[in-house]
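One protein chain omitted, others in place.
Presenting chain A:
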Amino acid sequence: MAVLEIKNLHVSIEDKQILKGVNLKMQTGEIHAIMGPNGTGKSTLSAAIMGHPSYEVTEGEVLLDGENVLDMEVDERARAGLFLAVQYPSEIAGITNAEFMRAAINSRRDEDDKMNVMDFINKLDEKMAVLDMPEEMAERYLNEGFSGGEKKRNEILQLLMIEPTFAILDEIDSGLDIDALQVVSKGVNAMRGEGFGSLIITHYQRLLNYITPDIVHIMMDGRVVKTGGAELAKKLEAEGYKGLMEELGLDFEIEED
């Protein structure tokens, strides 16, 4: 069992403090969801955990099995077991999707133990079938010209290929139609198990109808303000963030839509 623990995390972007002390602990075998209004720091949390260069951690720790990943380079964090699926991944012409994924898998393997081409293709075919992705997408350039839905499927495909210990999904459901949402959920559910944990960041409750979380955290104004079970998401859907704020006695401006 692996443990990911976020302790008192403070993060700034261009000197503006976004996270003001986030605490969160999860372990493999669990699916956690983070919900919260726009502009509350959900995406900042995921970017800071992965090590995006624009985000500056001013205080706190992110421990993976006791080791502080904030001391690691981005690629080291990934090889240590972290994965981040994003809403708007980079488009990189000239590198095929398949080539990229093979490089990612092989980066985790020793020089004399690289994945052979046949094993790779078989695995890729299998995972693409799970996500209803046409075969030709493997040979297209990485995210180049992909629609929003294709990009998100492609992020989940990478998740299935790389099989990380902890996956953070950052608003992967935004803008997806029901079919695509079901496919993406199917992919994440396929990963569910003892050796895998996931932190799902979402603005909407509907994704959680397809991926049932074990734990739900509500984030507001740069902090986790409430943690509960799957029922918390449903309650939030019914009562809105305003209702929750009243209950918690919180008072600040939020963007509600």
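Everything below uses one rule, namely that a contact is a pair of C-beta atoms (placed from the backbone, for glycine too) under 8 Å apart; a residue touches a chain by one contact, two chains touch by 3 or more; residues count from 1.
Criterion: contacts and distances are computed from a predicted model.
What protein name does the UniProt record of the undisplayed chain give, "Pimeloyl-ACP methyl ester carboxylesterase", "Fe-S cluster assembly protein SufD", "Carboxypeptidase-like regulatory domain-containing protein" or "Nitrile hydratase beta subunit"?
"Fe-S cluster assembly protein SufD"
Given that one chain is not shown, which residue among A:I13, A:V74 or A:A230 touches it?
Answering carefully, the residue with contact to the hidden chain is A:V74.
Among A:N8, A:S107, A:N122 or A:S147, exactly one should touch the missing chain; which is it?
Missing-chain contact among the listed residues: A:S107.
Residues on chain A that touch the omitted chain in the whole complex?
50-53, 73-75, 77-79, 83-84, 89-90, 92-95, 99-101, 103-104, 107-108, 141-142, 158, 162
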